[in-house]
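Shown here: the complex without one of its protein chains, the others still in place.
For chain A:
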Amino acid sequence: MNSPQIEIQLIAAVVAVACAIPGVFLVLRKMALISDAISHSILPGLVLGFFITEDLNSPLLIILAAFTGIITVVLVERIQKTGLVKEDTAIGLVFPALFSIGVILIAKNANDVHLDVDAVLLGELAFAPFDRLILGGVDIGPKSLIIMGVILLSTLLLLFLFFKELKVSTFDVGLSSALGFSPAIMHYGLMSISSVTVVGAFDAVGAILVVALMIAPAATAYLLTSNLKKMLTLSVCFGIFAAIAGYWLAHWLDASIAGSISTMLGFVFLTIYLFAPKKGLISVLYRQKQQRIEVSLLTFLLHLNNHQELKERHINHLREHINWQHVKAKTVVDLALKNNMITIDQQIISLTKKGSDFTNTALEYIITNKDEKIEHLKEDFFLFRG
(Lines give C-alpha, C1' and ligand atoms only; values in the text may rest on other atoms or scores of the structure.)
Protein backbone atom coordinates (compact mmCIF):
# COMPACT_ATOMS: atom_id res chain seq x y z
CA MET A 1 0.00 0.00 0.00
CA ASN A 2 1.24 3.43 -0.85
CA SER A 3 0.58 6.50 1.19
CA PRO A 4 -2.42 7.91 -0.79
CA GLN A 5 -4.06 4.49 -0.45
CA ILE A 6 -3.62 4.55 3.29
CA GLU A 7 -4.87 8.10 3.44
CA ILE A 8 -7.99 7.28 1.42
CA GLN A 9 -8.85 4.41 3.73
CA LEU A 10 -8.17 6.57 6.75
CA ILE A 11 -10.47 9.31 5.43
CA ALA A 12 -13.16 6.76 4.59
CA ALA A 13 -12.93 5.22 8.07
CA VAL A 14 -13.02 8.58 9.87
CA VAL A 15 -16.01 9.69 7.79
CA ALA A 16 -17.74 6.38 8.51
CA VAL A 17 -17.28 6.72 12.27
CA ALA A 18 -18.31 10.37 12.31
CA CYS A 19 -21.50 9.48 10.42
CA ALA A 20 -22.31 6.31 12.36
CA ILE A 21 -22.62 8.04 15.73
CA PRO A 22 -25.32 10.61 14.94
CA GLY A 23 -26.84 7.97 12.63
CA VAL A 24 -27.66 5.72 15.61
CA PHE A 25 -29.72 8.45 17.23
CA LEU A 26 -31.40 9.41 13.96
CA VAL A 27 -32.46 5.80 13.42
CA LEU A 28 -33.72 5.44 17.01
CA ARG A 29 -35.63 8.70 16.70
CA LYS A 30 -37.14 7.43 13.44
CA MET A 31 -35.64 10.39 11.64
CA ALA A 32 -33.44 8.53 9.18
CA LEU A 33 -34.90 10.44 6.26
CA ILE A 34 -33.88 13.74 7.79
CA SER A 35 -30.24 12.90 7.01
CA ASP A 36 -31.20 12.50 3.37
CA ALA A 37 -32.94 15.86 3.45
CA ILE A 38 -30.00 17.59 5.12
CA SER A 39 -27.48 16.08 2.73
CA HIS A 40 -29.29 17.62 -0.23
CA SER A 41 -30.45 20.90 1.16
CA ILE A 42 -26.99 22.02 2.27
CA LEU A 43 -26.24 22.77 -1.38
CA PRO A 44 -27.57 26.35 -1.46
CA GLY A 45 -25.60 27.07 1.73
CA LEU A 46 -22.41 25.84 0.09
CA VAL A 47 -23.05 27.84 -3.05
CA LEU A 48 -23.81 31.03 -1.13
CA GLY A 49 -20.69 30.53 0.97
CA PHE A 50 -18.68 30.14 -2.20
CA PHE A 51 -20.13 33.32 -3.70
CA ILE A 52 -19.26 35.28 -0.61
CA THR A 53 -15.73 33.96 -0.11
CA GLU A 54 -14.81 32.87 -3.66
CA ASP A 55 -12.93 30.08 -1.90
CA LEU A 56 -14.02 26.44 -1.82
CA ASN A 57 -11.89 25.80 1.25
CA SER A 58 -13.37 28.49 3.44
CA PRO A 59 -14.84 27.37 6.76
CA LEU A 60 -17.71 29.76 6.03
CA LEU A 61 -18.95 27.20 3.51
CA ILE A 62 -19.29 24.58 6.23
CA ILE A 63 -20.97 27.00 8.59
CA LEU A 64 -23.48 28.25 6.02
CA ALA A 65 -24.15 24.73 4.75
CA ALA A 66 -24.72 23.42 8.27
CA PHE A 67 -27.04 26.35 8.83
CA THR A 68 -29.14 25.41 5.78
CA GLY A 69 -29.24 21.90 7.28
CA ILE A 70 -30.84 23.32 10.42
CA ILE A 71 -33.22 25.44 8.34
CA THR A 72 -34.32 22.25 6.59
CA VAL A 73 -35.16 20.63 9.92
CA VAL A 74 -37.04 23.71 11.13
CA LEU A 75 -39.00 24.00 7.87
CA VAL A 76 -39.94 20.33 7.97
CA GLU A 77 -41.21 20.73 11.52
CA ARG A 78 -43.14 23.92 10.67
CA ILE A 79 -44.88 22.30 7.73
CA GLN A 80 -45.61 19.19 9.77
CA LYS A 81 -47.09 21.28 12.60
CA THR A 82 -49.73 22.72 10.31
CA GLY A 83 -51.27 19.27 10.50
CA LEU A 84 -51.96 19.36 6.75
CA VAL A 85 -49.25 16.87 5.76
CA LYS A 86 -47.28 14.10 7.48
CA GLU A 87 -43.57 14.23 8.25
CA ASP A 88 -42.37 12.25 5.23
CA THR A 89 -44.37 14.51 2.92
CA ALA A 90 -42.95 17.59 4.63
CA ILE A 91 -39.41 16.25 4.11
CA GLY A 92 -40.21 15.56 0.47
CA LEU A 93 -41.43 19.13 0.04
CA VAL A 94 -38.53 20.90 1.72
CA PHE A 95 -35.31 19.35 0.52
CA PRO A 96 -35.93 19.26 -3.23
CA ALA A 97 -36.92 22.93 -3.00
CA LEU A 98 -33.67 23.89 -1.26
CA PHE A 99 -31.57 21.56 -3.40
CA SER A 100 -33.03 22.97 -6.61
CA ILE A 101 -32.23 26.50 -5.46
CA GLY A 102 -28.63 25.31 -5.12
CA VAL A 103 -28.68 23.67 -8.55
CA ILE A 104 -30.00 26.83 -10.21
CA LEU A 105 -27.46 29.00 -8.39
CA ILE A 106 -24.63 26.79 -9.64
CA ALA A 107 -25.96 26.68 -13.19
CA LYS A 108 -26.41 30.43 -13.34
CA ASN A 109 -23.21 31.57 -11.71
CA ALA A 110 -20.62 28.94 -11.01
CA ASN A 111 -20.30 26.98 -14.21
CA ASP A 112 -16.58 27.60 -14.45
CA VAL A 113 -15.58 26.30 -11.04
CA HIS A 114 -15.09 22.88 -9.50
CA LEU A 115 -18.44 23.14 -7.75
CA ASP A 116 -20.71 20.96 -9.86
CA VAL A 117 -23.72 18.86 -9.09
CA ASP A 118 -22.03 15.54 -9.81
CA ALA A 119 -19.27 16.29 -7.32
CA VAL A 120 -21.87 17.20 -4.71
CA LEU A 121 -23.92 14.07 -5.19
CA LEU A 122 -21.20 11.49 -5.52
CA GLY A 123 -18.01 13.01 -4.14
CA GLU A 124 -14.69 11.54 -5.08
CA LEU A 125 -12.62 9.89 -2.41
CA ALA A 126 -9.85 8.99 -4.83
CA PHE A 127 -8.90 12.66 -5.19
CA ALA A 128 -9.17 13.47 -1.48
CA PRO A 129 -5.47 12.86 -0.66
CA PHE A 130 -4.40 15.42 -3.28
CA ASP A 131 -6.30 18.26 -1.68
CA ARG A 132 -3.91 19.01 1.13
CA LEU A 133 -4.02 21.38 4.05
CA ILE A 134 -0.82 23.41 4.13
CA LEU A 135 -0.23 25.70 7.08
CA GLY A 136 2.85 27.96 7.07
CA GLY A 137 4.41 25.91 4.30
CA VAL A 138 4.03 22.63 6.20
CA ASP A 139 1.86 19.83 4.78
CA ILE A 140 -0.41 18.76 7.63
CA GLY A 141 -2.38 16.16 5.70
CA PRO A 142 -5.36 15.77 3.38
CA LYS A 143 -7.85 18.54 4.00
CA SER A 144 -10.87 16.25 4.29
CA LEU A 145 -9.06 14.08 6.83
CA ILE A 146 -8.33 17.08 9.03
CA ILE A 147 -11.87 18.46 8.72
CA MET A 148 -13.53 15.12 9.41
CA GLY A 149 -11.08 14.41 12.22
CA VAL A 150 -12.07 17.62 13.97
CA ILE A 151 -15.77 16.89 13.43
CA LEU A 152 -15.35 13.34 14.72
CA LEU A 153 -13.51 14.47 17.85
CA SER A 154 -16.20 17.06 18.57
CA THR A 155 -18.92 14.45 18.08
CA LEU A 156 -17.16 12.02 20.40
CA LEU A 157 -16.71 14.69 23.05
CA LEU A 158 -20.38 15.71 22.87
CA LEU A 159 -21.48 12.07 22.91
CA PHE A 160 -19.36 11.43 25.98
CA LEU A 161 -20.67 14.49 27.81
CA PHE A 162 -24.34 14.20 26.88
CA PHE A 163 -24.84 10.46 26.45
CA LYS A 164 -27.38 10.21 29.25
CA GLU A 165 -29.31 13.28 28.05
CA LEU A 166 -29.37 11.99 24.48
CA LYS A 167 -30.55 8.62 25.68
CA VAL A 168 -33.41 9.84 27.84
CA SER A 169 -34.61 12.45 25.33
CA THR A 170 -34.56 9.85 22.56
CA PHE A 171 -36.39 7.21 24.60
CA ASP A 172 -38.90 9.33 26.48
CA VAL A 173 -39.47 12.95 25.44
CA GLY A 174 -42.00 13.56 28.21
CA LEU A 175 -39.74 12.39 31.02
CA SER A 176 -36.76 14.20 29.56
CA SER A 177 -38.71 17.44 29.52
CA ALA A 178 -40.09 16.91 33.03
CA LEU A 179 -36.59 16.24 34.37
CA GLY A 180 -35.38 19.50 32.88
CA PHE A 181 -33.37 18.12 29.96
CA SER A 182 -34.95 20.16 27.20
CA PRO A 183 -35.79 17.80 24.32
CA ALA A 184 -35.64 20.79 21.98
CA ILE A 185 -32.00 21.49 22.89
CA MET A 186 -31.07 17.84 22.42
CA HIS A 187 -33.00 17.67 19.16
CA TYR A 188 -31.39 20.73 17.62
CA GLY A 189 -28.02 19.77 19.04
CA LEU A 190 -28.25 16.43 17.27
CA MET A 191 -29.49 18.12 14.10
CA SER A 192 -26.56 20.55 14.18
CA ILE A 193 -24.05 17.74 14.61
CA SER A 194 -25.70 15.79 11.81
CA SER A 195 -25.64 18.82 9.52
CA VAL A 196 -22.00 19.61 10.22
CA THR A 197 -21.06 15.95 9.72
CA VAL A 198 -22.93 15.75 6.43
CA VAL A 199 -21.30 18.95 5.19
CA GLY A 200 -17.84 17.81 6.22
CA ALA A 201 -18.32 14.37 4.71
CA PHE A 202 -20.05 15.15 1.46
CA ASP A 203 -16.94 16.69 -0.09
CA ALA A 204 -15.17 13.37 0.26
CA VAL A 205 -17.98 10.87 -0.18
CA GLY A 206 -20.88 12.80 -1.72
CA ALA A 207 -24.39 13.55 -0.55
CA ILE A 208 -25.81 10.12 -1.21
CA LEU A 209 -23.15 7.98 0.40
CA VAL A 210 -23.33 10.17 3.48
CA VAL A 211 -26.89 8.97 3.97
CA ALA A 212 -25.80 5.34 3.60
CA LEU A 213 -23.00 5.85 6.13
CA MET A 214 -25.39 7.39 8.63
CA ILE A 215 -28.27 4.96 8.36
CA ALA A 216 -26.95 1.55 7.30
CA PRO A 217 -24.49 0.91 10.18
CA ALA A 218 -27.09 1.94 12.77
CA ALA A 219 -29.84 -0.11 11.15
CA THR A 220 -27.52 -3.13 11.04
CA ALA A 221 -26.42 -2.76 14.65
CA TYR A 222 -30.07 -2.42 15.72
CA LEU A 223 -30.65 -5.98 14.53
CA LEU A 224 -27.94 -7.33 16.78
CA THR A 225 -28.19 -5.72 20.16
CA SER A 226 -30.54 -4.42 22.79
CA ASN A 227 -28.02 -2.10 24.41
CA LEU A 228 -27.49 1.46 23.25
CA LYS A 229 -23.75 1.51 23.96
CA LYS A 230 -23.24 -1.75 22.08
CA MET A 231 -25.36 -0.41 19.25
CA LEU A 232 -23.05 2.60 18.99
CA THR A 233 -19.92 0.43 19.10
CA LEU A 234 -21.26 -2.00 16.51
CA SER A 235 -22.33 0.82 14.20
CA VAL A 236 -18.84 2.25 14.35
CA CYS A 237 -17.32 -1.18 13.60
CA PHE A 238 -19.66 -1.79 10.65
CA GLY A 239 -18.86 1.69 9.33
CA ILE A 240 -15.11 1.11 9.49
CA PHE A 241 -15.40 -2.37 8.02
CA ALA A 242 -17.50 -1.15 5.08
CA ALA A 243 -15.13 1.77 4.50
CA ILE A 244 -12.00 -0.41 4.29
CA ALA A 245 -13.65 -3.35 2.51
CA GLY A 246 -15.39 -0.94 0.14
CA TYR A 247 -12.10 0.67 -0.73
CA TRP A 248 -10.56 -2.65 -1.69
CA LEU A 249 -13.67 -3.66 -3.59
CA ALA A 250 -13.33 -0.45 -5.62
CA HIS A 251 -9.62 -1.15 -6.07
CA TRP A 252 -10.38 -4.63 -7.37
CA LEU A 253 -13.28 -3.57 -9.61
CA ASP A 254 -11.60 -0.31 -10.60
CA ALA A 255 -14.86 1.45 -9.70
CA SER A 256 -16.06 4.39 -7.63
CA ILE A 257 -14.87 4.13 -4.03
CA ALA A 258 -17.97 5.83 -2.65
CA GLY A 259 -20.20 3.47 -4.61
CA SER A 260 -18.26 0.43 -3.42
CA ILE A 261 -18.46 1.50 0.21
CA SER A 262 -22.25 1.92 -0.14
CA THR A 263 -22.45 -1.51 -1.70
CA MET A 264 -20.48 -3.00 1.20
CA LEU A 265 -22.84 -1.31 3.66
CA GLY A 266 -25.78 -2.86 1.87
CA PHE A 267 -24.07 -6.22 1.84
CA VAL A 268 -23.31 -6.06 5.57
CA PHE A 269 -26.91 -5.15 6.31
CA LEU A 270 -28.22 -7.99 4.17
CA THR A 271 -25.92 -10.52 5.83
CA ILE A 272 -26.92 -9.46 9.32
CA TYR A 273 -30.57 -9.25 8.34
CA LEU A 274 -30.44 -12.88 7.28
CA PHE A 275 -28.25 -14.29 10.04
CA ALA A 276 -28.78 -12.15 13.14
CA PRO A 277 -29.38 -14.49 16.08
CA LYS A 278 -32.65 -12.98 17.33
CA LYS A 279 -34.09 -10.55 14.81
CA GLY A 280 -32.59 -12.17 11.68
CA LEU A 281 -34.88 -13.62 9.03
CA ILE A 282 -33.61 -17.20 9.35
CA SER A 283 -33.86 -17.15 13.10
CA VAL A 284 -37.38 -15.73 12.94
CA LEU A 285 -38.49 -18.41 10.48
CA TYR A 286 -36.93 -21.10 12.65
CA ARG A 287 -38.63 -19.73 15.73
CA GLN A 288 -42.00 -19.65 14.01
CA LYS A 289 -41.58 -23.26 12.94
CA GLN A 290 -40.63 -24.30 16.47
CA GLN A 291 -43.58 -22.42 17.87
CA ARG A 292 -45.92 -24.27 15.53
CA ILE A 293 -44.52 -27.59 16.69
CA GLU A 294 -44.77 -26.56 20.33
CA VAL A 295 -48.41 -25.55 19.90
CA SER A 296 -49.02 -29.01 18.49
CA LEU A 297 -47.15 -30.54 21.40
CA LEU A 298 -49.32 -28.66 23.84
CA THR A 299 -52.49 -29.69 22.03
CA PHE A 300 -51.31 -33.29 22.16
CA LEU A 301 -50.48 -33.14 25.86
CA LEU A 302 -53.81 -31.49 26.64
CA HIS A 303 -55.58 -34.29 24.84
CA LEU A 304 -53.71 -36.87 26.93
CA ASN A 305 -54.47 -34.87 30.04
CA ASN A 306 -58.17 -34.81 29.28
CA HIS A 307 -58.53 -38.49 28.48
CA GLN A 308 -57.81 -41.21 30.97
CA GLU A 309 -59.37 -44.03 28.90
CA LEU A 310 -56.86 -46.29 27.12
CA LYS A 311 -58.70 -46.20 23.81
CA GLU A 312 -58.15 -42.44 23.51
CA ARG A 313 -54.47 -42.79 24.29
CA HIS A 314 -53.65 -45.49 21.75
CA ILE A 315 -51.03 -44.31 19.31
CA ASN A 316 -53.06 -45.09 16.18
CA HIS A 317 -56.20 -43.64 17.54
CA LEU A 318 -54.40 -40.42 18.35
CA ARG A 319 -53.26 -40.07 14.81
CA GLU A 320 -56.80 -40.42 13.47
CA HIS A 321 -58.40 -38.45 16.20
CA ILE A 322 -56.27 -35.35 16.29
CA ASN A 323 -56.15 -35.64 12.53
CA TRP A 324 -52.48 -34.93 12.00
CA GLN A 325 -50.39 -36.19 9.19
CA HIS A 326 -47.96 -38.95 9.98
CA VAL A 327 -44.83 -36.77 9.86
CA LYS A 328 -46.23 -34.13 12.13
CA ALA A 329 -47.53 -36.69 14.60
CA LYS A 330 -44.12 -38.31 14.73
CA THR A 331 -42.35 -34.96 15.27
CA VAL A 332 -44.66 -34.13 18.14
CA VAL A 333 -44.43 -37.55 19.79
CA ASP A 334 -40.64 -37.51 19.44
CA LEU A 335 -40.43 -34.05 20.99
CA ALA A 336 -42.60 -35.14 23.92
CA LEU A 337 -40.49 -38.28 24.37
CA LYS A 338 -37.26 -36.30 24.20
CA ASN A 339 -38.48 -34.02 26.97
CA ASN A 340 -39.62 -37.02 29.08
CA MET A 341 -43.16 -35.74 29.00
CA ILE A 342 -44.74 -39.01 27.92
CA THR A 343 -44.06 -42.72 28.11
CA ILE A 344 -45.23 -45.24 25.53
CA ASP A 345 -46.12 -48.67 26.80
CA GLN A 346 -47.56 -51.16 24.30
CA GLN A 347 -48.66 -48.34 22.04
CA ILE A 348 -50.50 -46.64 24.87
CA ILE A 349 -49.25 -43.15 25.63
CA SER A 350 -49.24 -41.84 29.19
CA LEU A 351 -48.27 -38.48 30.56
CA THR A 352 -45.33 -38.51 32.93
CA LYS A 353 -45.24 -36.35 36.05
CA LYS A 354 -43.18 -33.82 34.13
CA GLY A 355 -45.61 -33.89 31.22
CA SER A 356 -48.65 -33.27 33.36
CA ASP A 357 -46.90 -30.51 35.33
CA PHE A 358 -45.97 -28.85 32.10
CA THR A 359 -49.50 -29.13 30.75
CA ASN A 360 -51.00 -27.65 33.90
CA THR A 361 -48.55 -24.75 33.95
CA ALA A 362 -49.13 -24.01 30.30
CA LEU A 363 -52.88 -24.25 30.77
CA GLU A 364 -52.76 -21.88 33.71
CA TYR A 365 -50.69 -19.47 31.66
CA ILE A 366 -53.14 -19.54 28.80
CA ILE A 367 -56.04 -18.87 31.18
CA THR A 368 -54.47 -16.29 33.47
CA ASN A 369 -51.88 -14.88 31.07
CA LYS A 370 -49.52 -14.40 34.01
CA ASP A 371 -45.99 -14.22 32.79
CA GLU A 372 -44.36 -15.07 36.12
CA LYS A 373 -45.65 -18.66 35.96
CA ILE A 374 -43.77 -19.58 32.83
CA GLU A 375 -40.46 -17.75 33.32
CA HIS A 376 -38.59 -21.02 33.76
CA LEU A 377 -40.04 -22.41 30.55
CA LYS A 378 -38.78 -19.55 28.38
CA GLU A 379 -35.33 -21.10 28.16
CA ASP A 380 -36.54 -24.31 26.55
CA PHE A 381 -39.64 -23.26 24.66
CA PHE A 382 -40.00 -20.61 21.99
CA LEU A 383 -43.71 -20.58 22.59
CA PHE A 384 -43.35 -18.71 25.84
CA ARG A 385 -40.88 -16.13 24.69
CA GLY A 386 -43.56 -13.92 23.22
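Criterion: contacts are C-beta pairs under 8 Å (C-beta built on N, C-alpha and C of every residue); 3 or more make two chains touch, one makes a residue touch a chain; residues count from 1.
Just so we're on the same page, contacts and distances are computed from a predicted model.
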Practice task
One chain of this complex is missing from the view, so tell me which of "PqqA peptide cyclase", "Manganese ABC transporter ATP-binding protein", "Sarcosine oxidase delta subunit" or "Fe-S cluster assembly ATPase SufC" is its UniProt name.
Solution key: "Manganese ABC transporter ATP-binding protein"
Fill in the blank from the handout: Checked against the full complex, the residue among A:Gln9, A:Ser41, A:Ser144 or A:Thr170 that touches the missing chain is A:Thr170
Handout entry: Touch criterion as defined above, residue of A:Val74, A:Leu153 or A:Leu179 at the omitted chain
Key = A:Leu179
Exercise for the section: Based on the whole complex, identify which of A:Ala126, A:Ile146, A:Leu159 or A:Leu228 touches the chain you can't see. Expected result: A:Leu228
Exercise for the section: May I ask which residue of A:Leu28, A:Ala126 or A:Leu337 touches the chain that does not appear here? Expected result: A:Leu28
Fill in the blank from the handout: Those residues of chain A that touch the unshown chain are 28, 30, 83, 161-165, 167-168, 170-175, 177-181, 222, 225-228, 230-231, 369-371, 375, 385-386
